[in-house]
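A single protein chain has been omitted; all remaining protein chains appear in their positions.
Chain nomenclature is as follows: A and B, assigned in order of appearance, with residue numbering initiated at 1 for each chain independently.
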């Protein structure tokens, strides 16, 4: 395993992505994380049930022993089923099962809590300190926890318990042994997280500010680990209660302690099962199961803090899949019948978008694309320019119906005019028709090919997948040849077919993506910031090739980027988008010479010319471009908040996905 | 190659750690286990010849004043020779023989049940994660209950229901005692019949963990860009789900196999006890009850080696399914 670690270059390698709207859904998101409030799980029925279960059982464990009296009182009534004086019946010696259960629950909770705390502390010490300090300490700590992890815990505990005579097997001994055998897994998780936090810029910033290491760990890193530690604690508690129950059931638990495990041990030895005394035998196990279930449900909510992707999709969005209502269908059908438009230069249209609206459903619906109409001529390069959150990516994805819930096309039409003269209403296509349409007529190149390629299967498999799906009749030999051919087209050695994505450089991966897009000889190619993550020289080479293919193969391109100067060089026509609207739609030449909309002018002004005169705006202190700070962009403004001329909107991709 | 060398090295270290732990535990514990053992042995009419005592001393330690290093080295030598001492509870059998008889039962039972529960859990988890927002989501709370049920309690309930109540399955044991163990159809059928309930217990209580882990990873994976690419490519849903989403989502489950396997093995030890299954778990408890320290330690070692071996196999498998580990960085 090669261990290369020039961490500084990580920041360098990061693209100048102006917070792209990658992924089809710049979903209006709930405020990310921040402060103590961020540690409070979001309310959900699951959390409610979980808290209810845990609370009720804890309460029973605390108050029960006080209210139920001495469980050891022996009565001469033998085994009685529940009812009357004894709500849960009695044991064979006449002990009140309810009282037993209350005391046992209390005992189990105590041991669970103690072990949970001990194990979490141990795992924090080994995981967090190891992860932060790094180097030999980390190697040692991590080896130690991995070894502890693979040595099976319970058999070890059983062996240790076997050596310790019963009278010396105290409550603490059991707790400590359980903690020692149970911390390793969470140490591993905490270490991984600490390693990632350690390399965050805010930790570097704290170092630059001159903070001491202990303060960096406790003030900058630890609070961000809390959700994870809470989740690990919950796990440790469940595990401890289960393990202790197992030990006690085997008669190896702490001497003289009352836990649910010992209760089951006595029930088993009293032949509760054989005598069908379910009231004696059932409740202890049920309490453990329900308590564990409650904790797991709480853990779900904690997990959603740690990994926001797990938050459930709002139910309202599920309608979108089948397309929209019938009223809209009519307008679409009408559109489909209409004669294909021509663009100004007289080219036949290959794609017509009319009055398209896309809305992100949610508590606060966001109108991401508003009444957009565009015509893409055959062989044309149409530039779609705008800043993050302007709806350009949403629009592009909606054309191919790749938008994901909660995004929804509410009205408008998208019609594809095929080479053979037929017209396809894309928004009305059935699932199977849509699937067949995708890639064969319209292919896409996404931003950041690192993530657009499946990391675990070879380039060949990913290319051939397209052919086996869309050209099932194609012989294997021809498939292989076609794959090699497209790779040669984009200047990648066909021997690379057997490589995996991580073995290729960024530029090469993007070339592979373009090769894949060429496979089926499509008529339209949508390119979403295809070169943003690349160095300028590489970017230039790829753009050159896109132009060459367009000229040779004659497909039309929708090119999405924030880089207006690049579009001015590359495209035939440009649509400038802001807040979901196309504010200017003209030829590249017109936009360059005489931009009409103030926003277009502002966008153009944002790119100082490389060779031209120094603009008056630069290095004169701040001028017109002052941000509005009074109201601030709220946390819920994913899309389309770039209001007033001076306001910026950034949706960081990592945060929103 | 380096990945495999690293993994192999790690498991050697882990094995050494387990052996060392095994060496020190009896020495750190109160009492003099060797005397206890010798006394027991005498009770059973066993020969108290010095070589037996010597072998116990090496295993468990005494106050003979021999330097710890020397004890440790002879202990390691004995372990490598497979000399685990003589069992007192099943005297005069050697520990190694006792374990050898019990081990296949456990390996087949726990191995099959774990494989089954892994496949079932991962498969269901992939489906639940892929179809998020559908009725399948309601499976999740149910699985959390299953994951929190104590193995032995579930085993007892199953016994009460299906063995005592309905008499569908035998109460306990690994095979019908009237049969002689052998590779004949009748015996195997009997063993399978006896193994169903214990296996069911293990599967039911461990499937939830796999399912939840897989489901969560699946949900994360579905929002990756390469899933979007696959959809844009016009691939069929089933293919995207298996080859693009599940293929990636399963990696952490496989990488985290060690954690889960520990749970399963621990649970199955107790499960065997409930069913009086002739496996290694029942033997371990029998040894603990009889203060058969040599057998106890032997079994602990064997369980550890088995778990290490299983993890090693899974890690090597991981190298096959994740090309990034093979590439050497």
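In this section, a residue touches a chain if its C-beta (ideal position, glycine included) is under 8 Å from a C-beta of that chain, and two chains touch if they have at least 3 such contacts.
Methods note: contacts and distances are computed from a predicted model.
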Subject >> "Amino acid/amide ABC transporter membrane protein 1, HAAT family", "Peptide/nickel transport system ATP-binding protein", "tRNA-specific 2-thiouridylase MnmA" or "NADH-quinone oxidoreductase subunit C" - which is the UniProt name of the missing chain >> reply: "Peptide/nickel transport system ATP-binding protein"
**OP:** Consider the whole complex, including the chain that is not shown, and state which of A:96, A:380, A:408 or A:563 touches that chain.
**Re:** A:563
Subject >> Touching the absent chain when the full complex is considered, from A:113, A:129 or A:538 >> reply: A:538
Original post:
Among A:167, A:201, A:363 or A:473, which one is in touch with the chain left out?
Top reply: A:201
Original post:
What is the set of subunit A residues that contact the non-displayed chain in the whole complex?
Top reply: 1-6, 8-9, 11-14, 16-19, 31-35, 38, 200-202, 204-211, 219-220, 223-224, 387-388, 491, 504-508, 535-541, 543-544, 547-548, 562-566, 568-570, 592, 602-612, 614-615, 617-623, 625-627, 629-630, 632-635, 642, 647-650, 652, 654-655
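Keep this in mind: only the chains that are shown with their structure count from here on.
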Original post:
So, what's the distance in Å between the C-alpha centres of subunit B and subunit A?
Top reply: 33
Subject >> subunit B residues touching subunit A - in the complex, by the definition given at the top >> reply: 2-3, 6, 10-11, 13-14, 17-18, 21, 25-26, 29-31, 33, 132-133, 137, 140-141, 144-145, 147-154, 156-157, 159-160, 164, 212, 216, 219-220, 223-226, 228-236, 239, 243-244, 247-248, 251, 258-259, 261-263, 265-267, 269-270, 273, 284-285, 287-289, 291, 293, 296-297, 299-300, 303-304, 307-308, 311, 321-325, 327-329
**OP:** Provide the residue numbers of subunit A that touch subunit B in the complex, in ascending order.
**Re:** 1-4, 22-24, 46, 49, 143, 146-147, 149-156, 158-165, 168, 185, 238-239, 242-243, 245-246, 249-252, 264, 268, 273-274, 276, 278, 281-282, 284-285, 288-293, 295-297, 300, 303, 307, 309-310, 312-313, 315, 318, 400, 402, 435-440, 443-444, 446, 448, 451-458, 465-466, 469-470, 500, 502-503, 513, 516, 657
